[in-house]
Every structure is written in C-alpha cells, then in structure tokens.
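A single protein chain has been removed from this complex, and every other one stays in its place.
Then we have subunit A:
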Amino acid sequence: MDLITEKIKKTSLSTKQDRFGKLISITALILIASVVVLIFGFVISRGLATFTTNKVSLGHFLFGTDWNPSVVNKKTGQPGVGALPLIVGSMAVTFLAALVATPFAIGTAVFMTEVANKRGAKIMQPVIELLVGIPSVVYGVIGLTVVVPTVRAIFGGTGLGILSGTIVLFVMILPTITSMTVDTLKGVPRHYRESALAIGATRWQMIQKVILRAATPGILTAIVFGMARAFGEALAVQMVIGNAANMPNSLVSASATLTSVLTMGIGNTVMGSLQNNVLWSLAMILLLMSLVFNILIRFIGRKGELK
C-alpha cells in the first residue's frame, strides 16, 4: 500500500516534463518581450543624450530647419540640429504614399472580394503576395532606374525627391493595405450584402453604402499599417529621395527623411559625439512614431468594436 501511496503522491514524470516544457516556452516568450523593452530602453536613452549631455533644446531639435550637425551655425552659435526638414520629409512621403495607395488598395480589394469573386481573387492573390515579397532594395533599384529618370524627364531637375519617394513607397505599401482590406471585407457578414441587394441596390450602391461603410474601421487600420511601413522604410526611400536635408519646397527637389539620414550617417560619426547622439534622437522619433501608429491602430479597432 505504501508503495502505491508514494507513487501517487510523487510528481509523475509527465508532470515534470509538462512543467519543464511550460518553463521553456514561457522563457522564450519573456525573451521576446524583453527584447522589445531593451530596444526601447537603449534607443531612447541614447536619443535623450542630445538633450541631456549636449544641452540641445527640444524645441530647437523639433522645429529648427537647419540640419547640419557637423557645422556650427554662425547666427545661433549652435550646431545645426534642427530636424524639422527630415520630419517633414518623412511625413510627406508617408502621407502622400498612403493617399495614392488607398484608392488602389480599396479598388483591388473590392475587386477580389465583391466584383470578380473566385477567378479574380485567384489571379490577384498571388499578385499581392509577390508584391509583399519583393525586397525593399529591389524597389530602390527600380526607383533609381525607372522612376527617377521618368520624373526627371517630366519635371526636370535631378528626378530625386519626394515625388520619386512617394511613387516607390506607394507600390511598397499597396500590398499591405490591400491584403488587410481584403480580410476586413471578407469579415463583413453575408447578410449585409443580401439585404442590400434585396431592397434593390445595385452592386456599386451595395459596395459603397453598405460594405465600405461597415468595413471603415478595418480599412482605416489597414491604411495606418501601410503608413507605419512607409514611415519606417529606409533603403528604398534613401536611394531615391536625394539626401539633401533642406526644407522640402517642392515635390521634385532633393530632400531627406529620418530614415535616409540615419542610414547615411550612423557609420560616419563617432559614438558619443553630438553628431552621433542627434542621429539616435532621430531613431528615437522613429520608434515613438511607430508606437503612435500602434496606438492609433488599437484606438481605431476599439472604436470600430463599439458600433
């Protein structure tokens, strides 16, 4: 009897295994979460050094228009660390790309789910997947060899600039927005369509007045996702934007974005110098913006749920 009681009371091998497995898997999970915390911690602590050690004022950094950190500006006596041209450049390409991509994405998604049901979806699904798969440097190469010369031929100048960046980013974020919009449209209940058609709506009236209305929160989320991707995209933009940190005064003059300055600059500065710290501040802005996009997505999601 004692043997049996002992055996029952003892933790069995499979319980031990289970505990071990659980421990291993939660360790992996915590590892991932701590990487996120580390990324934020390190980048923000380096990014703040500009303001704490180098005593650059936040206002000067965010709203100054003179970006040239290695040269001391004669008028102000401070190095040129005004990041406004870069912020404006990033914002401009992001919003313009989203503006152009949205109608295309919605049109394609509606085509796949509402208009050309099975065959259309069968053709467009791989198209979207392949567009997602193309690496960003290849977009950059196409931008340099096709988009930039075309823009140059039409508008003159170098062809590098916000317009070229917008065109490249438009194609890059198109598949992101499209595939998420498709998912949302598929989520609209079937009886919405049936009831709209039953009261005599044409297909377009149904799409426009019922489906797209019902899917608005999802579509907005898709657009914000696309914008987050555009804002953080580095190399493709850097190749076509022209890399001149001037306040952008036209769509076809060379400009710069946060990411393009970062990719060009980090290797050429000494760790701990002002020139380097201010680049980390740019990285911090990128991080915070990606956080803002995330919060926006959650907010839209919650608003959508309430309806």
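Keep in mind that, in the parts below, contacts are C-beta pairs under 8 Å (C-beta built on N, C-alpha and C of every residue); 3 or more make two chains touch, one makes a residue touch a chain; residues count from 1.
The rule is simple: contacts and distances are computed from a predicted model.
Colleague: Missing chain's UniProt protein name, "Branched-chain amino acid ABC transporter substrate-binding protein", "HEAT repeat domain-containing protein", "Electron transfer flavoprotein subunit alpha/FixB family protein" or "Phosphate transport system permease protein PstA"?
Modeller: Cross-referencing UniProt, the chain left out corresponds to "Phosphate transport system permease protein PstA".
Colleague: Pick from A:L48, A:L131, A:V210 or A:L251: which residue touches the chain that isn't shown?
Modeller: Counting the whole complex, the residue in contact with the absent chain is A:L131.
Colleague: Touching the absent chain in the whole complex: find that residue among A:F63, A:W204 or A:F299.
Modeller: Only one of A:F63, A:W204 or A:F299 touches the chain omitted from view, namely A:W204.
Colleague: Please identify which residue in A:V56, A:V110 or A:V151 touches the non-displayed chain.
Modeller: From the options A:V56, A:V110 or A:V151, the contact with the absent chain belongs to A:V110.
Colleague: Quickly run down the residues of subunit A that touch the omitted chain.
Modeller: On the side of subunit A, residues 14-15, 17-18, 20-22, 24-33, 35-39, 42-43, 46, 103-104, 107-108, 110-112, 115-116, 120, 123-124, 127, 129-131, 133-138, 140-142, 144-146, 171, 174, 178, 202-205, 207-208, 225, 228-229, 231-235, 238-239, 259, 262-263, 266-267, 271, 280, 283, 286-287, 290-291, 293-294 touch the unshown chain.
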